[in-house]
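Got a structure for you, written out below as structure tokens; questions coming shortly.
One protein chain omitted, others in place.
On to chain A.
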Amino acid sequence: MMNICRRRLVRTWDRLLSRSIATEKKRRPLDERSGWEAVIGLEIHAQIASRSKLFSGAATDFDCSVNSAVSLFDCASPGTLPVLNRRCVEAAVAAALALNCRLRTVSSFDRKHYFYADMPAGYQITQQRSPIAVDGHLDFFAYSADEAPVAKRLRIERIQIEMDSGKTVHDLANRRSLVDLNRAGVGLIEIVTDHQLHTGLEAACFAEELRQVLVHIGVCGGEMQKGQLRVDANVSVRRVGEALGVRTEVKNLNSFKFIETAVKYEIDRQYRLLSEGGQVVNETRGYDDEGRTVSMRDKEVRQDYRFMPEPNLPPLRLSDGPSDDPNVVSISSIKQTLPAALADKRRWYIEKIGMDPLVAIYTVNDTARMKFVDDCFADKTCPPIESMAFWLDEYRLALRKHKMDFSTE
């Protein structure tokens, strides 16, 4: 029974995540293949779920008509000044706590300069020298349709608050670009991980877990197709035990499937280059519809961001304990509002309830489903734990027939 459930669940997953099923041979990590290994670090941009922008009172609803959610600050009109959104600071603190980071009671903002049409000021306000949080970690499971879950931990290097850019629509037929500034100035948290991942699958699974955590604590909407969560992957390949190789950056991966296939493609490409005696060029790469990475000539120019302290924003201060200063966010009061961590919840399902690890991961990966399962446990008519996966899947199919989901009462 358990096995049938499990197989069925895996199939469900496969549909859910639409992951490509690779053969065993293809999946084998590089180091087993040849004494080489891939080293991957991620930079994740998560849009903060707030009503107004990071530094202005314009709405963050950028589905509204073009260039209407734009204040004079967002279009960089001279004489305007940034005023920091309290909600964005609280969201960054919540994310830092959920990712086990060390929060810094004083952090500051910098200007990162570059010229691009959707960045009217010519610089982005970010936290380069003094980020709000550093040195955390997130536990996740690396698994796929044909690989059992393996528990992993990835160190988080830093979390910083920064502003988003506008959106450019490339009108190739007329050889022009169209710029909409509705997104310009929306609050982001950038999460930079250590380079401790080795496969595309690990990268995709980590990103998925991170998404769940951020959605769970209400920091980010997590809808990747809307660009609410964007992932850049730094990929390099080296011989095991040697110094890090030259890396490339694969930009704007906006689905878990693309993270897996594009990173895998990039590893294979670099491996082929290096094993034939070639060299990897340090560059930014995009990817096409099939997950192949392609050089982005656009950004090949030598970059020098000319970082400088943002002169219009004093240092951002947090307090460990309660705070009566409206300009100082209290870490302890944010901590009190956080729901139970997903990892703890999962451990509870596995250890206390006796749930199969796969089923536990599956349950936790959807907030509505998790609530449904919790309600089931509270109810005496709960099906036995052994057949939980079977019933969950049956119920999911039944719900889908009626175009409902687990959030329905």
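Here are a few things to note about the model shown:
Heads up, the rule we're going with is that a residue touches a chain if its C-beta (ideal position, glycine included) is under 8 Å from a C-beta of that chain, and two chains touch if they have at least 3 such contacts; residues count from 1.
One rule holds in what follows: contacts and distances are computed from a predicted model.
Per UniProt, the protein behind the absent chain is "Glutamyl-tRNA(Gln) amidotransferase subunit C, mitochondrial"; the candidates were "D-lactate dehydrogenase (cytochrome)", "Glutamyl-tRNA(Gln) amidotransferase subunit C, mitochondrial", "DNA repair protein RAD51 homolog 3" or "ER membrane protein complex subunit 6".
Summary of contacts with the chain left out: across A:Pro315, A:Pro339 or A:Gly354, the touching residue is A:Pro315.
Per the touch definition above, the residue from A:Val66, A:Ala145, A:Leu273 or A:Ile350 contacting the chain not shown is A:Val66. When the whole complex is considered, the residue among A:Ser50, A:Gln212, A:Ser330 or A:Asn365 that touches the unshown chain is A:Ser50. Counting over the whole complex, chain A has residues 50-52, 56-59, 65-75, 83-89, 108, 113, 115-117, 122, 168-172, 175-181, 298-299, 301-302, 304, 306, 309, 311, 313-317, 325-329 touching the chain that is not drawn.
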